[in-house]
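Handing you a structure now.
Only a single protein chain was left out; the remaining protein chains are all shown in position.
By letter and in written order, the chains are A, B and C; residue numbering begins at 1 in each of them.
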Amino acid sequence: MLIVMDHRATPEEIERVVETIGEMGYGAQPIPGRQRTAVGLVGNDGRVESARLEGLPGVREVIRVSKPYKQVSREWRDEDTLVDVGNGTVLGGREVVLMAGPCAVEGRDQILQIAAQVRDAGASVLRGGAFKPRTSPYSFQGLGEKGLELLALAREETGLAVVTEAVDSESVALVAEYADIVQIGARNMQNYPLLKRAGRAGKPVLLKRGMSATINELLLAAEYLLSAGNPNVILCERGVRSFDTQTRNLLDLTAVPLVKSLTHLPIVADPSHGTGVRTKVTPMARAAVAAGADGLVVEVHPDPPTALSDGAQSLYPEQFAELVAQCGPIAEAIGRSLASAVQRTT
Amino acid sequence: MLIVMDHRATPEEIERVVETIGEMGYGAQPIPGRQRTAVGLVGNDGRVESARLEGLPGVREVIRVSKPYKQVSREWRDEDTLVDVGNGTVLGGREVVLMAGPCAVEGRDQILQIAAQVRDAGASVLRGGAFKPRTSPYSFQGLGEKGLELLALAREETGLAVVTEAVDSESVALVAEYADIVQIGARNMQNYPLLKRAGRAGKPVLLKRGMSATINELLLAAEYLLSAGNPNVILCERGVRSFDTQTRNLLDLTAVPLVKSLTHLPIVADPSHGTGVRTKVTPMARAAVAAGADGLVVEVHPDPPTALSDGAQSLYPEQFAELVAQCGPIAEAIGRSLASAVQRTT
Amino acid sequence: MLIVMDHRATPEEIERVVETIGEMGYGAQPIPGRQRTAVGLVGNDGRVESARLEGLPGVREVIRVSKPYKQVSREWRDEDTLVDVGNGTVLGGREVVLMAGPCAVEGRDQILQIAAQVRDAGASVLRGGAFKPRTSPYSFQGLGEKGLELLALAREETGLAVVTEAVDSESVALVAEYADIVQIGARNMQNYPLLKRAGRAGKPVLLKRGMSATINELLLAAEYLLSAGNPNVILCERGVRSFDTQTRNLLDLTAVPLVKSLTHLPIVADPSHGTGVRTKVTPMARAAVAAGADGLVVEVHPDPPTALSDGAQSLYPEQFAELVAQCGPIAEAIGRSLASAVQRTT
Partner (left out) sequence: MLIVMDHRATPEEIERVVETIGEMGYGAQPIPGRQRTAVGLVGNDGRVESARLEGLPGVREVIRVSKPYKQVSREWRDEDTLVDVGNGTVLGGREVVLMAGPCAVEGRDQILQIAAQVRDAGASVLRGGAFKPRTSPYSFQGLGEKGLELLALAREETGLAVVTEAVDSESVALVAEYADIVQIGARNMQNYPLLKRAGRAGKPVLLKRGMSATINELLLAAEYLLSAGNPNVILCERGVRSFDTQTRNLLDLTAVPLVKSLTHLPIVADPSHGTGVRTKVTPMARAAVAAGADGLVVEVHPDPPTALSDGAQSLYPEQFAELVAQCGPIAEAIGRSLASAVQRTT
C-alpha cells in the first residue's frame, strides 16, 4: 500500500502517517519525490483498513498494491481448482461444460421435457429457477420447493446435475438438499449473509457477477465463500450494465481470461443474460468458448413464446442443439472439447 | 405497451401478436406505418409480462408505455407521503431533516459522544451501522445486537430517532425492535426476500438506491415495500457507479427532482457515500438541499482517523456543524427550513 | 414514432400534438389506453425532429420506432457490402482479414521490419499511426507526413495495404493520398466535419466506435460517411468505457452480431485497444473471430518495451504469429477462413 501525500504536506503530517502505520502493526517507508512524498506500507497482507490512512491530514490518496483477496488468488493456490458437480461432470479442467434449461421451472411436463431435450443435445447440467428474484413484485416469483422437487425428478430421469438459485438463508438449505450446485444470482453477489450461508452449504456454488461489479468485487465475494469453508466455487460472467440499451447487458468476455489469470477458480459465461436477445446467444456462446470459458449457462425453453419469464432470450431446443454443434469445433480449435453428454441413468 | 414489428414481418406474424395479446387478456390495436407495423397493447396495468411478446417471430422490440410500478406512483397517490419517524420528526414535508452519525457503532463512548454532538449541531436522526455489509470478509463487520442496544441508549440520552441497516430477515426483526427506521443498503436494494420482510416490519424504511440501479428499479424496489403493506418509505440517493474513480461514486442529484415528479415518497441524499471524500461532502450537501432533497444522511465521527470504516469520508463534528450552518440558508432560499433540533429528553 | 401523453394530459393537449404532427407533414393516429393516451406518428422516414414534440405540454415521452439512420441499414440494402482495400483484400465476405502493425510509425527500420513480420505471419493490411491523437499534449504526437511516406514505402516492399488515422481535414487529404484506408479514431467518431471530409476522400474508411458511443450513434456516424458519397465503410469495435479499470476498455463483442444484423457494412474488432493488456489480446482475438468479426486490428511492435506509445498492449511479432495460428482454426470452425497472406511484391 502506498500513501501519497499532498504536495503541501508538512513534515509533521508525513511523520503522523509513518506513526499511524506503525500503530497498525506494519512497517513504513517514506519515498521522497520531486513533487511530493509517498509513504510505502510494508507487510500488507491484503487486510489493511485503508480508510484510516485516507483520513489523515496531508494525505492525498491511498493506493492499494496488494490484492485485497487471498484464498481465491493464484498466489494462494497456483493450480486450477476442479469442481466436481456430482454426475461425473467436472468444471475447470479440459472439458467445456454445458448448463442449460429454462429460466424458471414452470411445471412437471415443462421441466422433464426440456431436461431430456438439453441432455440429448449435449448438456451435462440442468438449470432452472425455483426461487426467482424479479424486478417487479407483480412478476411470477417461482414455484419454490415444489420447483426443487421437479428439478430433482428431472435429474433422476436424465442423469443431469442440477443448478438452481437460492435467494436467502432458508432457500440455501433447501437448494443444497435438492440440487447439486447452489446458484447465487447477480443481484445477490454482495448479499454477505447469503454468501456466508452458501459457504457452509456443502455443495458447489455458482456465483454470478453483479450488475456492475468489478472483477475485484467478484473475487472478494468468492473470498466470502472460500473463507466460510467452501472451496468449490464456479464464477459466472453474465454481462454488466452499460449505457447502451440495445442489449440487456454488456457481456464482458475479457473477464474470462482476466479471471483465469487472477484466480484458480473456474469461470463460465451466460450468453443468455449477457445479451438478452435470442439471436445473439449462439454467436456469443461461441465467443465465450473461444475466450476460454470453462462452461456455458444457456436458457432453453420447450416453447419460448409461452415462457413465464425471459422468453425473449430463451433458445428453442433445436437452436440449443445448433449452438452445441457450433461450439464443439470452437472448443477443439483451442485444444479442449465439450463435456460428453451424460448417460441416461434410468 | 407497443410491440414494434420487423419491416419484413409477415401478416401472419402480426396476426399472431394480436392473438397472443388477446390470450393474455388485453386488447390489441395494429398501427400500420410506412416502414413497419406496430401493435398497441391496450389495457395494460403495468403487470404485462413483455418477454412473452418479445419472443414472438417478427417482433423487433417491445416498448413499455405504462410505468411498471403502481402504488409508489404519483398516479396512484398524488399527495406527498409524510413519514413520521417517531420523535416528532417528519420527512416529506416543508422541513429538511438531518440524519447524521458514524459509519459504524464502535462502542458506548463513541456513539454517545457523537450522538450528542450531531444533536447539538442540528440533527434529528442518528445513523450508525450495527450490521455492516463489507466488500471484504476480512473487514470489520459491525457489533450486531450489541450495537443496536447502544443506539437505543443514545436515543434515550439525546432524543434523536435512530436509523440503522438490516441485512437479512433476522436483523430486520432486531432492527425494527431497537430502531425507528430500518435501512436497506445499496447492495440489498434488489434483495427481494429482505424487502418483503422489511415491508412487514412495522417501522419506516430508508431504501438506498443500488450501485447501478435505474430510477425505475429503485421505484420497483419501493413497490415491494408498499405492496407488502408498508407505506412509510424514504428513498435515498447515495451515488451510482461511474467510469471515473476520482470519487467513490457519482452523486446523481437529478434523481431528487426526478423522483419527486414520479412518486409521492420523500427522498433524501447521502453526500458521504455519494462522494467518498470528506472535502466534497459539504458542497454536495448544499447542492442536495438546493435540488430539493427532503433530508441528508451524513457520516460524522468523533475522530475520523481512528474510524473502523469509512474514515476518509466522515466529517469531524465541527465540520458537520459548519455543514448545517451552510445548509440552513440554502433551505431558506427555496422556502424550506432545516428541521428544528430535537429537545433533550433526559 | 410514438408520443406518449401524461395521464393528466387534457384533450386540448392531445389535439395540439395531433396538429403539430400534421404541421410537420406526417400523419397522426391517437391510441387511447387505460392509463394514458399515446399518439402514433405515421410516415416517419427517420428524420423527424422529435425534440419539437417532446416540448409540447402534456407530452411525457417520445419513443422512436423507426431507426434514425437510413443508408447504412439492412432495410436500405440487404446484401453485405464488400469493401475492397486495394491489394486483393476484401472485407465483408467469407474471409477474415488481419490488420496489424505498431501503434505509431516510429522510423524507417521499425516500420519496414514490422511490416515484413506481420505480412509473413499472415496479415493483409498494415496499420500504424502517423498522426497520433494523445490524451496528454506532452506525449509523442506522431511523425506526420514523414510517417505516411514510410507507410507507403512499407506497402511497396511488402504488398500489404495500409490503414492509418486522419485527425483533421488536412490530414484526410494526405492520408487518402498515401494510404489505402482512412481511419477515423474513437475520439473523432462524432467529429462531423471530419466525417464529411472523409466521406469525400475517395478511399475506404475504417470508423472506430467512440469511447461511449451507442450502436445507434456508431451507425449514425457511418451514415455521415455514406450520405457524403462513400459506400466503403468498415466499422470497428474497440472497447467502450467501463466502471472497471482492470482493463483499458471493455471490449463489447456482442456489437459484432448486433451490427451485422442492423447494417450491411463489415465490422472488425480491435482486441489491443479493447483490452489494453498484452496477455488478453490473443484470447479476445479468438473470441472476436468466433463472434463473427470480418477482421481484426492488432497492435504488434518489433520490440514493445521500447515502443513510443501503447507498448503495454502491443504483441511481440512471435506472439502475433501465434495469434494467427490460433485464430485460423476458429475461423474454419465457423465456415470462414483467414484471408490469405499477400504475395511478396519485391
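We take it that contacts are C-beta pairs under 8 Å (C-beta built on N, C-alpha and C of every residue); 3 or more make two chains touch, one makes a residue touch a chain.
Just so you know, these numbers come straight off a predicted model, no measurement behind them.
Asker: Which one touches the absent chain: C:Glu54, C:Asp109, C:Glu156 or C:Glu318?
Answerer: Counting the whole complex, the residue in contact with the absent chain is C:Glu54.
Asker: Of B:Gly40, B:Gly274 or B:Gly311, which sits in contact with the chain we cannot see?
Answerer: B:Gly274
Asker: Which residue from B:Leu143, B:Leu253 or B:Ala307 sits in contact with the chain not drawn here?
Answerer: B:Leu253
Asker: Spell out the interface residues on chain C facing the chain that's missing from view.
Answerer: On the side of chain C, residues 20, 46-47, 49, 51-52, 54-56, 62, 68-70, 133-140, 167-169, 171, 187-188, 190-194, 210-212, 217, 220, 223-224, 227-228, 241, 278, 304-314 touch the unshown chain.
Asker: With the missing chain put back, which residues of chain B would touch it? List them for me.
Answerer: 212, 214-216, 240, 242-247, 250-254, 256-258, 261, 274-275, 277, 279-280, 283-284, 286-292, 326, 329-330, 332-334
Asker: On chain A, where is the contact patch with the chain that was removed from view?
Answerer: Missing-chain contacts on chain A: residues 2, 4, 7, 29, 31-36, 38, 40, 42-46, 61, 63, 65-66, 75, 212, 241-243, 245.
Keep this in mind: only the chains that are shown with their structure count from here on.
Asker: If you average the Cα atoms per chain, which one ends up farthest from chain B?
Answerer: Greatest centre separation from chain B goes to chain C.
Asker: Round to the nearest whole Å and give the separation of the Cα centres of chain B and chain C.
Answerer: About 39 Å, centre to centre.
Asker: Could you check chain A for residues that touch two or more other chains and list them?
Answerer: Within chain A, residues 212 contact more than one other chain.
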